[in-house]
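All protein chains but one are shown in place.
By written order: A, B and C. Residues from 1 in each chain.
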Amino acid sequence: MYFGLSEDQIMLQDSVRRFLEAQSELEHVRVYAEGDDALAGQLQNGLMELGVPLVFIPEAQGGLGMGVLEAALIQEMLGRFVAPSAFTPAYGMAVAGLNVGTNADQRNVWLGRIVGGDVVMGVGVTEAVGAREGAGLTLSAGAVSGRASFVMGAETATHFLLAAGDALVIIDRAADGVTETALTTIDKTRKTIMLDLENVTCDVLEGSAQPAVETMINVGRVLLAADSFGAAEMMLQKAVAYAKDREQFNRPIASFQAVKHMCADMAARLEPCRSLLWYAAYAQDNVPEEGPLMACMAKSHISEVGKFIARTATEVHGGMGFTDLMGLHYWFKRIGFNRQLLGGPEKTRHDAAVLQGFSN
Amino acid sequence: MYFGLSEDQIMLQDSVRRFLEAQSELEHVRVYAEGDDALAGQLQNGLMELGVPLVFIPEAQGGLGMGVLEAALIQEMLGRFVAPSAFTPAYGMAVAGLNVGTNADQRNVWLGRIVGGDVVMGVGVTEAVGAREGAGLTLSAGAVSGRASFVMGAETATHFLLAAGDALVIIDRAADGVTETALTTIDKTRKTIMLDLENVTCDVLEGSAQPAVETMINVGRVLLAADSFGAAEMMLQKAVAYAKDREQFNRPIASFQAVKHMCADMAARLEPCRSLLWYAAYAQDNVPEEGPLMACMAKSHISEVGKFIARTATEVHGGMGFTDLMGLHYWFKRIGFNRQLLGGPEKTRHDAAVLQGFSN
Amino acid sequence: MNLDFTLEYQEFRAEVRDFLETHKDSAPRMSDRGVRSEKRRAWQKILLEHGYAARTLPKEYGGHGAAPDALKSRIIAEEFSRAKMPGGISGQGINMLVPTLLELGTEEQKQKYIEPTLTGEMVWCQGYSEPGAGSDLAALRTSAVLEGDHFVVNGQKIWTSTAAQADMIFCLVRTEPDAPKHQGISYLLFSMDTPGIEVRPLMTMTGQAEFNEVFFTDVRVPADQIVGQRGEGWMVANATLTHERGMLGDPDAALSRLNSIAEIMQKETVDGAPLMDNAVFRDRLIALQAEVFAMKFNGMRLTTSATQKKSGGMAGMIVKLQGCELNHRLAELAIDVMGEYGILFEDSPFIRDHGMWQTAYMFDLGLIIGGGSAQIQKNIISERGLEMPREPKVAKK
Partner (left out) sequence: MNLDFTLEYQEFRAEVRDFLETHKDSAPRMSDRGVRSEKRRAWQKILLEHGYAARTLPKEYGGHGAAPDALKSRIIAEEFSRAKMPGGISGQGINMLVPTLLELGTEEQKQKYIEPTLTGEMVWCQGYSEPGAGSDLAALRTSAVLEGDHFVVNGQKIWTSTAAQADMIFCLVRTEPDAPKHQGISYLLFSMDTPGIEVRPLMTMTGQAEFNEVFFTDVRVPADQIVGQRGEGWMVANATLTHERGMLGDPDAALSRLNSIAEIMQKETVDGAPLMDNAVFRDRLIALQAEVFAMKFNGMRLTTSATQKKSGGMAGMIVKLQGCELNHRLAELAIDVMGEYGILFEDSPFIRDHGMWQTAYMFDLGLIIGGGSAQIQKNIISERGLEMPREPKVAKK
């Protein structure tokens, strides 16, 4: 038994870390957040060169054939450096869906195009988690209509992989009948949209859509949890560093017991999340009977701990944490965004109860 | 508008406080808790001399005709000094039930006997709050059968006022067919029993039992909240005093920021409970449309704050708080007992939601 | 306990309602409430005339001269809130400087500054905090050196709201660098037009610049523009900080926030079921409702204390700590119940309640950690309220 990362996994994560340390420092983040896509594109290209988009695609389709754990390790780093990347929807969830929910031909075609780089998927599965008033897609004669809300990955998507009732469909972003409404969210490093579709031609994936959509949601939950974990880890690190640096009453605030205990509480709550995240990611590929439950556990628990740390780390920074000067809010908002997508903690805990037969 | 206590109310509370300060110091509490009823009886007599049992009984029946607020102020003191008294069931809930749920004759008879001192009521309404497996009473041909669980006031009761389905009945404790099972609870200062009844002759109160039972529960909830409030206030006071006294690392622990902030958190959460308690008690008599809601609010919120203080005050005492030496656990357990009776916080919040049309 | 109002107060309330009904068209709209708005000043003039602003300030300085009556103040606040009408101007000039001048200013300063401040002609900002002096405010380092009949001010302030629009600043500076830190501070008043002042907006996590940084380079301030004596500035400022407590605003703001959340939960659905059907969210709503009620009643108790000219004691000391925390947690619940909609921000399509919830969630956190942070509030509660000892002095290395 070995509960930990392999050397390869550590190397993979370190290479992404080193790249992002250089490419995604705060000044770059500010530029992305203000909507300058050039710098974000440069970061995408760098990730591409590292092979990041390929990690989760099977070798048979030209990918690197790694698992959800590797994807989570990458996403943790993207969260740690609040990098503007659609990795979770485009190269995590979409790939997971295509792996499960289609026949070999369609899989080869679409994954091949993703590997080739001429297709980047956005995903819309919000209604499969819980449909808000009026939202939802219906399929009729090979065309799809209705609203898909909170579609993820809009920054780079050329196509969208969408849950439409019992089906899973792909549409071209440029197709007739597609109306996009850009959403402004708290997190300016990722782009989310509403899609209103009217009779849009689509490729309906053959095979059973239900398990595919569920897999997409599970993988998405694990990756959002990884993102929050990475962001929370960085916030704790920043809080400790700030506390050592900042003096009040002639001593570093890190020497005040109240500040020390706030940091200790953060560390004590965050550290077990790392193991939970590793296991939840690992289980998706290796312990399938526990995959959905562990996705719920990681998403809900890391969302709660993440919120606690987002607030407490800000508090340690005092007024500075509240300003834009230190940019701490990018991490705060990233954690806030992850919390709500694909089911908030109450929803994911409810799903966990259902999975265990504790509720209907 | 005057939101506060009247001089009479302050005097009433002070007189009970002074009496209990002398009669219910820790050494006495230990004796009661070990089951020595003599000293408890002495305390009852003292309260009797102060007129405490009469406060809530209408003047028409020979009482002092005060309201729930006065009863709550007394109960707060009983909680503060963890006094072994069945005031809540015997002179709060039972009197409230008799005031509402019967005709004038029965009311005169029973309240008269209570005033006279030859009847002391215990109450059993747990099943009207929520019936656990198998419990509940049924009425048939003027006799009552079944189980009443967690009957309050067993220390002094000569009779029991019981909810039996849609009816409210009084039985003599010594009647044929009554089987008592004494319960051991965490709180050794109050006595609770199970009653198993088999065709026990009873006095069925005429009039509508439903509102009477509800009133008993509302008044009971306010008084349990008052008891927890008084106990929590004392625990905070003891924690602050201990922290000033106890030295570690050559300074009183009260000078450590972490200890100070624990005490400040307790005070900040406890103080608004005082106003909530006053209003909830006042509303029972004066704002009847808000009475049931405010009883739920006071019971649930003060239970939560009480639990927080029970734990935190114990923590401030360090290991000493955990021993029997300081007796702090009598307060801890009193708060724990109050929390669970007549509906825990989740149940009372649910009731509050129903009262506002937020739930069925 | 008597929650009825006597005839006098019932009549007073009716009077306020009449006033609001009569003048409802004179109140500036939401978009027209900036510190420089003419409509706002016209409204302020009406309020001053009727005694709904500067109610208890002396007539000789432009106030209404009424006897302090906490109950009437509360009735005014309640009725303005109920009618959704804006109250009087409430900047730091009116709330902090004016009471300070009344207590410690010279007659000339009172004459010169109070009335234009009350009418809104003269807008003030506050220069207290510095980047290196937050919770340890007395560590401030902005210097003022007397040269002839002027102080020459150099340094930097932060957290200065309305600095860009202000005519004047009341400012703490260090005039005696060698004195112990609390005894070397002076309290100066000067024009924001004085050469050498630069204002830079300070953006916060809400995406707005609610505050500014203000930089002073050789700013020359006439030496008589001082309140109190040289080196007494800390005492003068503390008088002002005490007055800050008065800025409570709508006593039932938390309750109306709570009711808005209940409305969302009743109106909006997931998978066809109203959010209110979610027992877990409902339980959180009710738990917060109990806290809101507790704070509401705590506030009523404080009003009664004030009408009796008694100190609110612990009930008063905990208001800021508990109030900010409660508002923050209300916003947190609103965001959680809205699910994905909870992350919408600013002027996004589909946003609920004009985006107030995320903004409130962050801004209230700022209030918790900002000027007079939660940590400091807890020190005050433990030291003044519970009489626990101060942190001992640290040994020199």
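One rule holds for everything that comes next: a residue touches a chain if its C-beta (ideal position, glycine included) is under 8 Å from a C-beta of that chain, and two chains touch if they have at least 3 such contacts.
Keep in mind the model is a prediction, meaning the values are calculated, not measured.
Across the complete structure, the visible chains that the omitted chain touches are A, B, C.
Of A:V16, A:V200, A:M297 or A:L341, it is A:M297 that touches the chain left out of the display. Of the candidate positions A:M11, A:A182 or A:A264, contact with the hidden chain is made by A:A264.
Residue-level contact of chain C with the missing chain is found at 278-280, 283, 392-396.
In the full complex, chain B touches the hidden chain at residues 126, 130-133, 149-150, 181-187, 194, 247-251, 258, 311, 314-315, 317-319, 321-325, 328-329, 332-333, 336-337, 340-341, 344-347, 349-350.
Listed here are the chain A residues that touch the chain not shown: 1-6, 9, 69, 240, 243-244, 251-252, 254-255, 257, 259-261, 263-265, 267-269, 271-276, 278-279, 282, 286-287, 294, 297-298, 300-301, 304, 345-346, 349-350, 352-353, 358-359.
Methods note: only the chains that are shown with their structure count from here on.
Ranking every chain by how far its Cα centroid lies from the centroid of chain B, the top place goes to A.
In whole angstrom, the spacing between the mean C-alpha positions of chain A and chain B is 51. If each chain is reduced to the centroid of its CA atoms, chain A and chain C end up 39 Å from each other. In chain B, 257, 261 are the positions where the chain touches two or more neighbouring chains simultaneously.
Among all residues of chain C, those that touch two or more other chains are 375, 378, 391.
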